[in-house]
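This is the structure, below, for whatever I ask next.
Note that one protein chain of the assembly has been removed; the remaining protein chains are unaltered in position.
A, B and C are the chain letters, set down in written order, and residue numbers restart from 1 in every chain.
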Amino acid sequence: MSEKPKLERQAMCDRLAMEFQDEWIVNLGVGMPTLCSNYIDPNKEIIFHSENGVIGYGPLADEGKEDKHLVNAGGQNVTAVPGMAIVHHADSFALIRGGMVDVTVMGAYEVAENGDFANWRIPTRKGGGIGGAMDLAACAKRVFIAMEHTTREGNPRLLKKCNLPVTAPSAVKLLATDLGLFEITSDGFILKEYAPGWTLEEIQAQTEAELTLSSDAQEFRFR
Amino acid sequence: MSEKPKLERQAMCDRLAMEFQDEWIVNLGVGMPTLCSNYIDPNKEIIFHSENGVIGYGPLADEGKEDKHLVNAGGQNVTAVPGMAIVHHADSFALIRGGMVDVTVMGAYEVAENGDFANWRIPTRKGGGIGGAMDLAACAKRVFIAMEHTTREGNPRLLKKCNLPVTAPSAVKLLATDLGLFEITSDGFILKEYAPGWTLEEIQAQTEAELTLSSDAQEFRFR
Amino acid sequence: MKSKIYDSFDHAVSDIPDGSTVMSPGFGQVGVPRNLLAALNRQGAKQLTAVSNNAGTLDDKIDIGTLIEAGQVKKMICAFTAPTHPSQVTPFVRMYNNDEIDAELVPQGTLAERMRAASAGIGGFYTPTSVGTELAEGKEHREINGRMHVLEYPLPGDFALIRAWRADTFGNLQFRMAQRNFNPIMATAAAVTIVEIEDKIVEVGELDPDHIHVPGVYVNRLVKIPSDGIFE
Partner (left out) sequence: MKSKIYDSFDHAVSDIPDGSTVMSPGFGQVGVPRNLLAALNRQGAKQLTAVSNNAGTLDDKIDIGTLIEAGQVKKMICAFTAPTHPSQVTPFVRMYNNDEIDAELVPQGTLAERMRAASAGIGGFYTPTSVGTELAEGKEHREINGRMHVLEYPLPGDFALIRAWRADTFGNLQFRMAQRNFNPIMATAAAVTIVEIEDKIVEVGELDPDHIHVPGVYVNRLVKIPSDGIFE
């Protein structure tokens, strides 16, 4: 296993956030994806939607200034931005199923070359944690994934086929790992940007699925 | 045709209103049924629901004191009573389909001895006016009907079987006509109360369906 | 973000093409987007499918009947294809009797729920309404929990013309009293939502986030009704 430096989580999330377009409604999953909100292009107006019915929230609240009634999907206290609106859970998921969410960013255990991904259940444990992930994965206009390229044990997560139960089939469009940025097309994983110092071959060595180098592949872009 | 006095519309509606119980949610159809709100027992608290999403409205507004934004199902300006709540149309019919309406009072062209009734379409005219009648008829806990006993031409409206397209099957529980008060049971029309001076035979003569005299039949009760 | 505020009703409806499905709310004269309907009438789009509670009234106020009379509407989807009283021979009734306009009659609650399904990404739903009637004929039936239901499908719109009380510049909307009626459902069921505002358009932050009836993400265009606009 290479000892070369990999990408930081914040860089991975920054890169995905660079894809957000003006006026997009963005839903960030619990955990790593929340880092996407740390970098927002000031020229873009992004509307953050949280599955618990908060439409248009702002950064995390400063300590001591929390509104205890205002939390995001991760239960963190966030701030109100002018223009925010609150709806109940059924209306919030009506918005999600209705296709209003331009992108949802989630973590995952595995992503397959056909766009399947898995993030809710490990068969060795009984039960699973779905939350709103299945609704979002099935109905958002785009699913972006942020995850480490391999498991802690070094096993690949970019697979030919998911081993774990999927969250949604053929859903993932864009994937940032600590080794690069990947698009998923009908040709499978396309390596668009590679972590500095990494080659296609080195990344392929840590990947089960076959990677295709994009014709315009370049070094990973940082904010 | 008898020249005996028949019941007034207000008396018919008063009689139905006497059946309203404390805390009932009552929906009054356009036209004659709105007269039901003129007599409310002061010992009962009745909640008037209008299909356009007004829950808990009061009497018609006095002229010059109308709130132009506040109307009932008939488009009449009504008053707000303390505790009123407004919902949108989908939520209003969610309440109706959800079985929250204790009684809906409607007019009708025909009522059949099996509880079918017709009030939305005359086959000689193209199209029909359903409004919220089918939702209410299918989903309210009880359907009461207020209508003249016969057509203007003297033809019976209490039938063995509806001739006109029905609004809902087996829906009607109680019916006030200008000749009396009728329950509908598995035995068909039961004459509970007769207009003063009218006999079962005289009422039967104006009725196609067979009437059964209730064991406790009595003269029509006025408020 | 591009401003949602338009300077005129005509400008706000200028791109509605022929053949669009146009939703317009209103119940008993309240919450009818008369200014936007007047503008769409002037604009002249044809072959429209119109979704409303009714197909227009006999009074001289502008409503969907104005567009019907002008021959702009190909099909009407509504809860009344005949007026309450036979004496009310509206332009719709005349044209419908002459087969000059098509119509689909939908129970009011089913109409609202079909639009709600469209906005909520629901592919279809079972309702007990209309079972045992002529309107259920040909529809798929299913008994659920001992009760018969019919299957109904979503009703999405291309454009919703909305009448609200107040908005902020982001398009968050508030309605007054029974003005709400079909407005929030249509605003969320249509791809493009255009709103005429009675009271005022305020800055973002001035409306309480707990008391917004339609979130601004559903709203595309706002026009304040000017002093010479149609208020009632």
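Note that contacts are C-beta pairs under 8 Å (C-beta built on N, C-alpha and C of every residue); 3 or more make two chains touch, one makes a residue touch a chain.
Owing to the predicted nature of the structure, the values given are computational and were not obtained by experimental measurement.
Novice: Check the whole complex and report which displayed chains the hidden chain contacts.
Specialist: Hidden chain, whole complex, touched shown chains: A, B, C.
Novice: Per the definition of touch given earlier, which of B:17, B:40, B:55 or B:130 contacts the omitted chain?
Specialist: B:55
Novice: Among C:90, C:127, C:169 or C:220, single out the residue that touches the unshown chain.
Specialist: Candidates C:90, C:127, C:169 or C:220; residue touching the omitted chain: C:127.
Novice: Out of B:11, B:36, B:73 or B:96, point to the residue that touches the absent chain in the complete complex.
Specialist: Going through B:11, B:36, B:73 or B:96 one by one, B:96 is the residue touching the chain not shown.
Novice: If the hidden chain were put back, which of B:60, B:84 or B:200 would touch it?
Specialist: B:84
Novice: Sort through C:11, C:42, C:94 or C:211 and give me the one touching the missing partner chain.
Specialist: Touches the omitted chain: C:211.
Novice: Where does chain B touch the missing chain, residue by residue?
Specialist: 22-23, 25, 45, 47, 49, 55-56, 80, 82-87, 90, 93-100, 139
Novice: Contact with the hidden chain only, please: which chain C residues?
Specialist: Contact residues on chain C toward the absent chain are 113, 117, 120-128, 142, 144-145, 147, 149, 153, 174-177, 180, 208-211, 213.
Novice: Name every residue on chain A in touch with the hidden partner chain.
Specialist: Residues in contact with the chain left out: 30-31, 50-54, 67-76, 80, 86-90, 92-94, 96-97, 121-122, 125-135, 138-139, 165-170.
Here, only the chains that are shown with their structure count from here on.
Novice: Would you identify the chain whose C-alpha centroid lies closest to the centroid of all protein C-alpha atoms displayed?
Specialist: Per-chain C-alpha centroids ranked by distance to the global centroid put C first.
Novice: Out of every possible chain pairing, which has the most C-beta contacts?
Specialist: B-C
Novice: So, what's the distance in Å between the C-alpha centres of chain C and chain A?
Specialist: Each chain reduced to its C-alpha mean, chain A and chain C end up 37 Å apart.
Novice: If you average the Cα atoms of chain A and of chain B to get two centres, how far apart are those centres in Å?
Specialist: Chain centres of chain A and chain B, defined by C-alpha means, are spaced 57 Å apart.
Novice: Would you please write down the residue numbers of chain A that are in contact with two or more other chains?
Specialist: none
Novice: For chain C, what residues touch not just one other chain but two or more?
Specialist: If we look for residues of chain C contacting two or more partner chains, we find 116.
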